[in-house]
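The complex is shown incomplete by one protein chain, all other protein chains being positioned as in the whole.
Let's turn to chain A:
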Amino acid sequence: MERVVVRMQDPDQGVKMRSQRLLITVIPHAVTGSDVVEWLIQKYCISEEEALHLGVLLVRHGYLYALREPRSPGLQLDETLYRFQEHYDQLHRKINHTWDLVVMQAREQLRAAKQRRKGDRLVIACQEQTYWLVNRPPPGVPSVLEQGPERGSCMARRVQMIECCTKALGRIRVKSSVCLEAYLKFSSQHGPHDPIMSGCLPSNPWITDDDTYWAMNAPNVAAPTKLRVERWGFSFRELLEDPVGRAHFMDFLRKEFSAENLSFWEACEELRHGGQAQIPTLVDSVYQQFLAPGAARWVNIDSQTMERTLEGLRQPHRYVLDEAQLHIYMLMKKGVREQCTHRGLQAPLSMSRSEELRSQGKPPPATLIFPPCSGKGRGPVLLP
């Protein structure tokens, strides 16, 4: 803030100072509120409202004070006069050690003040009042000087910094242009799903007070909307995160007779995020169900991972099944990617229904079907 105020006081580029007339007294080195706002707009290329807001903040913090009663903490746009003042905070710190000198000087000044010109006296009075307004705000008024609880200071840890830097040197980095492409792609892909960018049908509940949108997109709704189904195609994670998507995927896997993969993955997730006390029992049940040779729902993991997992099972901990889980996850992901294509089938029977819904402004629900696995292996398709 000091920076802004100092700039403002710069004789060449700062705010225009003039001698202002206040009734019959003339006060030099004052500025009007409108000058300040204009200067802010020009200097920082902001709008009038923002400049006004900034000006008000400057006044509240005591950097500008008004030269007339009543002392309101707004920034008047008309003829009120303002002056810049030193932040008394720092002043106090600077002169603290010479307090006696200050007291003596104050006494002298008081004597001299009686002989001062009216203009000066008025200015000094205003200056003082503003100082007290800032530092001892009247009850009910929030203090601008208030900060949160004290924060600790920084202790430089050189050894850790060195460690961090050495690790950083060894990391493989991706070109930032590639990363930015990724953002572009992500934003454009998800743009239609973002209520800010593309609005939401039928309406944003916060604006129309109508929560149909939420009812339609409830976690376990029977008929998911087309947008929602589209999202499943973005990444495997989106499919699994959506309860409806996951249910559909489970059905699909059941038909393929590989449902135990998803069940295993779900059990591993439960282990990772579950309570500490349940770990031994969970691990045991997972082993019995999925990993033991001859188990009812045996999952197909490669031998190396299986060996390592079985080793780790002797001392079960939260992350003991991580490797196996990752393996199964990648397997499912690859399988889905190979088979999943989203194609809109124009079923004539459902056309009229979707037209009807569109005219009402509601997005048509989509039905996702996973066709039985034929030789070509076509994956889930969208029915509008």
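Everything below uses one rule, namely that a contact is a pair of C-beta atoms (placed from the backbone, for glycine too) under 8 Å apart; a residue touches a chain by one contact, two chains touch by 3 or more; residues count from 1.
Note that in this section contacts and distances are computed from a predicted model.
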Open item on the list: I notice the complex is incomplete. Of the names "Gap junction protein", "Actin-related protein 2/3 complex subunit", "Required for meiotic nuclear division 5 homolog B" or "Guanine nucleotide-binding protein subunit beta-5", which is the UniProt protein name for the chain that's not shown?
Closed with: "Guanine nucleotide-binding protein subunit beta-5"
Task: Touching residue (missing chain; options A:L110, A:A168, A:A222 or A:A296) - done: A:A168
- [ ] Looking beyond the chains shown, say which of A:A112, A:I207, A:A222 or A:A296 touches the absent one.
- [x] A:I207
Task: Contact residue for the chain not shown (choose from A:M104, A:M197 or A:A247) - done: A:M197
Task: Residues belonging to chain A that touch the chain removed from view - done: 1, 3-4, 33, 40, 43-54, 56-57, 72-77, 140-142, 148-149, 151-157, 160, 164, 168-169, 171, 173-184, 186-187, 189-191, 193-200, 204-207, 209, 211, 213-214, 217, 236-237, 269, 272-277, 318-319, 322, 326, 329
